[in-house]
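For this depiction, one protein chain was excluded, whereas all remaining protein chains were kept in their positions.
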Amino acid sequence: MQNLGKDFGAFTALAEMDLTIGSGEFVALLGPSGCGKSTTMNMIAGMLDPSHGEIRFDGRNMNGVPMAKRGVGFVFQNYAIFTHMTVRDNLAYGLKSQGVGRAETNRRVGEIAELLQLTPMLDRKAAGLSVNILQRLAIGRSAVVEPAIFLLDEPLSNVDAAFRAVMRAELKSLQRQFKQTMVYVTHDQLEAMTMADRIAVMDHGKLLQVGTPLEVYNHPADTFVARFIGAPGMNLLKGRITGADTGLVADLGAAGHCPVRTGQGGDVLFGFRPEQVHPDANGPLQMIVTTVERIGARTILHLAAGDMTAKAVLDSETPVPDQGQPFRFALDADDVRLFDAETERAL
Amino acid sequence: MTDMTTDTLPDDAGDETALHGGAEERKLGFWLTLPAQLLVLFIALFPILMQVYISLTDWSPLDGIPWYQAYELWIGLLNYVDLANDPRFWSAMWRTCIVMAICVPVQFFLGLGLAILFVDDFRGKRVLYSTILVPMMVVPAVAGYMFFMLFQSGGPVNDILSFFAGRPVTIAWLSDPDLALFATIVSDIWQWTPLMFLILLAGMVSVPQDQQMAAVLLGASWTRRFFTIVLPRMKTIIIIAIAIRVIENFKVFDNFYIMTGGGPGVATETISIYIYKVTQQELIWGYVAAIALAILITLSVVSALAIKKLRGAQQ
Partner (left out) sequence: MQRSLSFEIFRYAAIFGFLALSLIPTIWMFSMAFKPIAEWQASGADLTWWPKNPTLDNFRFIFGESGSDLIVALERTAGRPILASLLSATFGTLIAMAAGTAAAYGLSRFGAGGNLPLALIQLRIFPPMAVMIPVMIMWAFLGLIDTWYGLALIYGIVTMPFSFWLMKTFFDDLPREIEDAALVEGCSRWRVFLKITLPMMRPALASSALFVFILNWSDYLIALLLTTRDWVTIPVYMASLSSSMTGQLYGAKAALGLIAAVPPVIMGIAIQKQLVRGLTFGALKE
């Protein structure tokens, strides 16, 4: 399997979209609900027909190919395990459906069960298994027929928060083991950041940015991506770039002035990560603390200046001013991201 | 759209009492359930005791003595001995079973086939769905009169057959023993196929979509998906649907009695018609009580076993 190329679009659900996914890559489709990520996924799987554009697997046009023949492995939100069958029958389902012989089926089921540590429970009914076993079973059930591509539809959304980290790690290691191309749909940026090789951020049926987690985090293509990635998301303050003697300065109104590296004069949205705020009694920026949120290792300050709000994430050791007090801070000029005030695209 | 509950069968009480055990609430619960309890006692316990008593006598309402003095006509278990040797009773029983054995599978497969056609969306689904349901809402007795008209020798059924045969067909449906049974069975199938359809469709719709999708993505053909995913998942509902029709078919009376009166001869005499005739025409109520009790006891045992088994299968 070489390249999966697809460029397609479905009326309102999904506008023009181009995305190439490399073999063995783990790509996360990330976006809020209704952004078109599930539509995209369903079109790859063949549950929906694209209204225009095409999906290609290895350069082969998949339009009109029925889902059964696409070689797509699909892991559903709640895993869609056949609970009325045994684990073994679940694993063998795809092979039997495709008319693979009994001996071959048994061999491959045995292999996959061994790999996924499902061997001890092969003859148990699939009902009542714990959720991480269900996840392995769902992956194994699809993997056994050696699909060209794996699609995962928010498989962790029904899992307890406490258990998600474990499941994420397991899923990631499974993907490495299988060297399998995976497309993972999620609305949880944390899942996308921790597992994916590349993230495709979507909103309102549009693909906004594709990149590695760090690229997306550090260089968001627009304000939506900036706000959506990271917890909390990037701060965006309205400002104006003016040239000063020492260089360019962003005039942030009530919050003060901050030197920046690039940018032409004019209105901008001034972006910085809450984590990159440095408390500095002599810093160029000042905002009023509205709330102090202490969450163990970190402290989140809710800040306001005029009609602008921002957040700062600080080490809990750092002394912080009380509510209602001003907070002065500095930013590395390298950490500042500027966005066009009109188009909201990165400058 | 549909949601299949797992607490299909009665298994309540006990634990809930513990949860809501205030004295006031227990008292209110008692008063709320009292009318229903009394009505059940009124229709079950008292009549059954009465039935046991009368069944041991040779009492008839024509004897001129009130039922409570029926001991004057005490005959012990003779009614039950008679019952065991009553060919008409056994043939009515047998006929009822035959009717059941034909009606229920035909209704099931027709209903299942229709349900398959209705399980996904298509234009006009709602209207067609409602139209299919019409027969089951027609009063069964009225259905009996309708089919009585249809199967007249100069009636519309023969008219349609004449059209296809190209010559006048004058089959006397209701006066030929075999054809009369056929005609009554047709009327039952006509009326109750929609019920099977309704229940089976609801069950089919409740089969999780993603499991079916998963099967398709794994390369399963339509038939494989249907037999390995859809049908097994509908098991409980299929059992319930068939059980309902078996029970109702066992009681069948209205349309049969109106179409043929159980005749010609006893050709369409089901168990209910047989009991009715002995009650109304031969008036030997002691014997009727014996028949009724025998049936009640058999049904109680069978249904209790079936419910127990079904409940076991669900857990």
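Letters are used for the chains, namely A and B, taken in the order the chains are written, and counting of residues starts over at 1 for each.
The definition used in the following text is that a contact is a pair of C-beta atoms (placed from the backbone, for glycine too) under 8 Å apart; a residue touches a chain by one contact, two chains touch by 3 or more.
If you're wondering where the values come from, they're calculated on a predicted model, not measured in any experiment.
Peer 1: Given the contact definition stated above, which residue among B:Pro105, B:Pro156, B:Pro232 or B:Gly265 touches the chain not shown here?
Peer 2: Of the candidates B:Pro105, B:Pro156, B:Pro232 or B:Gly265, B:Pro156 is in touch with the missing chain.
Peer 1: Can you work out which residue in B:Val81, B:Ile98 or B:Val139 touches the chain that's missing from view?
Peer 2: Residue touching the absent chain, from the options given: B:Val139.
Peer 1: Based on the whole complex, identify which of B:Tyr80, B:Phe226 or B:Phe250 touches the chain you can't see.
Peer 2: B:Phe250
Peer 1: Per the definition of touch given earlier, which of B:Met93, B:Leu112 or B:Leu195 contacts the omitted chain?
Peer 2: That would be B:Leu195, which touches the missing chain.
Peer 1: To test your reading of the contact rule: which positions on chain B touch the chain that is missing from view?
Peer 2: Listed in rising order, the touching residues are 1-5, 8-10, 12-20, 24-26, 28-33, 35-37, 39-40, 42-44, 46-48, 50-51, 54, 67, 110, 113-114, 117-118, 120, 122, 128-147, 149-150, 152-156, 158-159, 162, 168, 170, 190, 193-195, 198-199, 202-203, 206, 216, 236-237, 240-241, 244, 247, 250-251, 253-254, 257-258, 271-272, 275-276, 279-280, 285, 288-289, 291-293, 295-296, 299-300, 303-304, 307.
What we mean here is this: only the chains that are shown with their structure count from here on.
Peer 1: At what distance in angstrom does the C-alpha mean of chain B lie from that of chain A?
Peer 2: 57
Peer 1: Looking at the complex, which residues from chain A come into contact with chain B?
Peer 2: 45, 47, 67-70, 72-74, 76-78, 80-82, 84-85, 93-94, 96-98, 141-142, 145
Peer 1: Note which residues of chain B are touching chain A in the complex, please.
Peer 2: By the definition above, chain B touches chain A via 208, 210-211, 213-221, 224, 228-229, 232-233.
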